[in-house]
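For this depiction, one protein chain was excluded, whereas all remaining protein chains were kept in their positions.
Every chain is named by a letter (A, B and C) in the order it is written, and numbering of its residues begins at 1.
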Amino acid sequence: MTQIKRIGVFTSGGDSPGMNAAIRAVVRSAKYYNIEVIGIRRGYEGMINGELFAMDVKSVANILQRGGTMLKTGRSEQFRTAEGRRLAYDQLVKHGIDGLVAIGGDGTFNGARIFGAEYDMPVVGVPGTIDNDLFGTDFTIGYDTAINTVIDAVDKIRDTAESHNRVFIVEVMGRDCGLIALRTGIASGAEAIIIPESKQGTAELLKRLETGRQDKASKIVMVAEGDDVGGAFEIGRKVKEKFPQYDTRVSILGHIQRGGKPTCMDRVLASRIGVAAVEALRDGHRNEMIGVIHNEISYTPFELSTKHHNEINNNLLRIVEILSI
Amino acid sequence: MTQIKRIGVFTSGGDSPGMNAAIRAVVRSAKYYNIEVIGIRRGYEGMINGELFAMDVKSVANILQRGGTMLKTGRSEQFRTAEGRRLAYDQLVKHGIDGLVAIGGDGTFNGARIFGAEYDMPVVGVPGTIDNDLFGTDFTIGYDTAINTVIDAVDKIRDTAESHNRVFIVEVMGRDCGLIALRTGIASGAEAIIIPESKQGTAELLKRLETGRQDKASKIVMVAEGDDVGGAFEIGRKVKEKFPQYDTRVSILGHIQRGGKPTCMDRVLASRIGVAAVEALRDGHRNEMIGVIHNEISYTPFELSTKHHNEINNNLLRIVEILSI
Amino acid sequence: MTQIKRIGVFTSGGDSPGMNAAIRAVVRSAKYYNIEVIGIRRGYEGMINGELFAMDVKSVANILQRGGTMLKTGRSEQFRTAEGRRLAYDQLVKHGIDGLVAIGGDGTFNGARIFGAEYDMPVVGVPGTIDNDLFGTDFTIGYDTAINTVIDAVDKIRDTAESHNRVFIVEVMGRDCGLIALRTGIASGAEAIIIPESKQGTAELLKRLETGRQDKASKIVMVAEGDDVGGAFEIGRKVKEKFPQYDTRVSILGHIQRGGKPTCMDRVLASRIGVAAVEALRDGHRNEMIGVIHNEISYTPFELSTKHHNEINNNLLRIVEILSI
Partner (left out) sequence: MTQIKRIGVFTSGGDSPGMNAAIRAVVRSAKYYNIEVIGIRRGYEGMINGELFAMDVKSVANILQRGGTMLKTGRSEQFRTAEGRRLAYDQLVKHGIDGLVAIGGDGTFNGARIFGAEYDMPVVGVPGTIDNDLFGTDFTIGYDTAINTVIDAVDKIRDTAESHNRVFIVEVMGRDCGLIALRTGIASGAEAIIIPESKQGTAELLKRLETGRQDKASKIVMVAEGDDVGGAFEIGRKVKEKFPQYDTRVSILGHIQRGGKPTCMDRVLASRIGVAAVEALRDGHRNEMIGVIHNEISYTPFELSTKHHNEINNNLLRIVEILSI
């Protein structure tokens, strides 16, 4: 095990609140351990194009509380090719980098896994995505902020829904994963939640609206973006068709879910994992995502971490069932 | 002029944050002047259906800071008919009401104007709408809250737009009126603003994107819902077509703009106008909307107040021109 | 084990955001299991005085997102006496109550423990306190909201501190427990954290300020209310004395930490534990606090739960050490 002297750090894929806090933690803990840090802009694309620059503690002043990522992010088609990865490796060698911290989600770690198999470059991952869909950590950085943004929006929608006795179909992010919809549905008092992982589809929803309390002033239906029943507009259409007596509206929350100041938990999580990532490189870890499981730092090989944990918490589904009475 | 002893209060049309603060001010100032208050639910519809109930200061405890309207609101087809208005009047007489406070926007005041011409019932209006499109008041109740909700959302969108170097077309509410888009565009540092009242259409926007700074990381284009160029999706389509190099996204902010805790200014405005409405009825006013112009209470006949003030502030348009450089 | 038919629910001690969400979950899940619910106002005091009333799902409409507690809370001197507890028991019997859900902190559970030893009345506890100082749950209801309120305040203080190059001593709640100060200190990028559980006292702080980076524009020192070095004002006095060159200010955040809308996590936690509390009574549990440990429902005898877990997370202390470089 050679000593790590200079590491590169980058963000890749969809951005999430808390990525800046993670970058700050990487830079500051590297400083603590006398390791130099090179920032890489725009993920793998910037790595290939040589968008690298030296960072010190001043580079990360006052970013802890900012949404987005100061290193910018993106997806890279070029890095999917062997040639792209070779160019990237050449840049790392050219800049004397002997370890990488990759902040992102499953796409990012897939890339890192392939790269790590081809070249002798230790890479560790920091889970930054609002989807909370990675195996190997209880929570991903950005998830807590995103779910608070959602409930803040749904609280506002509830105000107007109540005033008009309306039904709102609210679509939240989460691609193949209903974890955002599930927790925010509970927290918003949603009358129904439609997520890919549960059996509840549109038929079940329509039945629920039929048998549920008719005296309730408003109804909120939370829908995960990735549901296979056709999206919020399609669901809204069916509800309107079957229940013309309801004043039904659709709201797609969209990209506000990706931004904003990170919550306390996301900042603490990003700080912990950022420090642990630098320590992991020092300790010889590679090809692993760093996470927090049961309040302890955990290490999960990339090939496992990117397997979405689709097993949704059945206890939470039960809570929905009981409380939406 | 007979003395007012019992007034009715209701909210009608689209809800807006601060309507509750206005209801509270009406009830409490009526109490101060020893006037009884009857709450009417769901606007003109509830008036026709007899959804009336006595209110006292306890009825309005702890609502000052709540979005929505505790009296609920709605539009009434029935009230557009002479028969509907007769039924409404009968209910008012039956409950001994000798004055009305109508909280809402232009539809509400149009109804009140017709009603006031047919029956001997003094009605005064309180401007509650997020659109700020009424003549006779500098600001309507709810506008300040709505524009803060918008910039909070756009700040979040800017975080993710910056991280990805994206163009976002953001659609805000405002029907035939671009006042929400205009102020929030300035406050969000939007690169372009498309509103019905200005000449700036899609052609102008495309030119602007062409000649503007190409080094800017992200661009925000604010679009008023009521624009006649086809809505945010259509604009987004044209931008994508002409600038395939940009990563362009569309975000429709939607109903979150109607909810939420009212801002300080909206609560103060609602409190002032609520008190002034009761005092106006006591002083013999009728068929007038109460507003605040240049920090003084103003009285505007309904037939004038409902004429949208389309003359957008040209000074604000100049600010956009200068600052979006 | 007799079947539970009618339960009482109350909040006691200091209030915390999410108590309303817990009350709602208790009432709704009781309805789900066909159990009647009696609300008890003002904690043990109201129990003694007979402030009991029947609750149904409408009683808890629209409270999920509200801070405070609709049942009100307080401390009771009378309940500390055998006579007071007898009066309380008589009231419960009179109202046909055969199980109790007590929402509160250690004082509440101490009372419940004593009461449960004297009378045959099953009591289960729901951990509602911002302090997160109870044994038997990873988090208490209200803690997540409180730490977000703190970082929101400290972000604002940082804005003005940076503009003036100032040192701020910020005091947060937490009595004998530094968990609020610790997490918010990390999340706010505090330059130092003074908590009862760590060795770091004023001497250490002064040394830190001396040896730390002198080029930083501002410095934030987080202090837990319960620290034994004399409170924020005393610490501020010492810093001013030793570092007259710093423009030093003190800020006591105070009671804003107890209020506000609960965060998503607090609402979910309150919902889960509220449901579990009703199910626990049905299943014959008594004298236990319900919590969530490692994402699973846990049951901890009152006599254990009230033993503060003073073992602060040493990993978090290390993070402070590394990141405040």
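The criterion applied here is as follows: a contact is a pair of C-beta atoms (placed from the backbone, for glycine too) under 8 Å apart; a residue touches a chain by one contact, two chains touch by 3 or more.
For clarity, every value in this text was computed on a predicted model and none was experimentally measured.
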Displayed chains that the missing one touches are B, C
Just one of B:M70, B:L205, B:V275 or B:M289 touches the chain that is missing; which is it? B:V275
Which of these, B:V57, B:V93 or B:L304, touches the one chain of the complex that we don't see? B:V57
Touching the absent chain in the whole complex: find that residue among B:H164, B:R183 or B:R258. B:R183
Which chain B residues touch the hidden chain? 24-25, 28-29, 31-32, 57, 61-62, 64-65, 138, 144, 147-148, 150-151, 155, 158, 162, 183-184, 186-189, 213, 217, 261, 263-265, 267-268, 271-272, 275, 294-297, 313, 315-316, 318-319, 322-323, 325
On chain C, residues whose C-beta touches the chain left out of the figure: 11, 15, 17, 19, 66-69, 72-74, 149, 153, 155-165, 168, 217, 249, 251-252, 254-260
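Keep in mind that, in the parts below, only the chains that are shown with their structure count from here on.
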Can you name the chains that touch chain A as well as chain C? none
Comparing centres built from CA atoms, which chain ends up most distant from chain C? B
For chain A versus chain C, what separation do you get between their C-alpha means, in angstrom? 28
Intercentroid distance (Cα basis), chain B paired with chain A, Å: 36
Chain A residues counted as touching two or more neighbouring chains: 155, 158, 162, 217
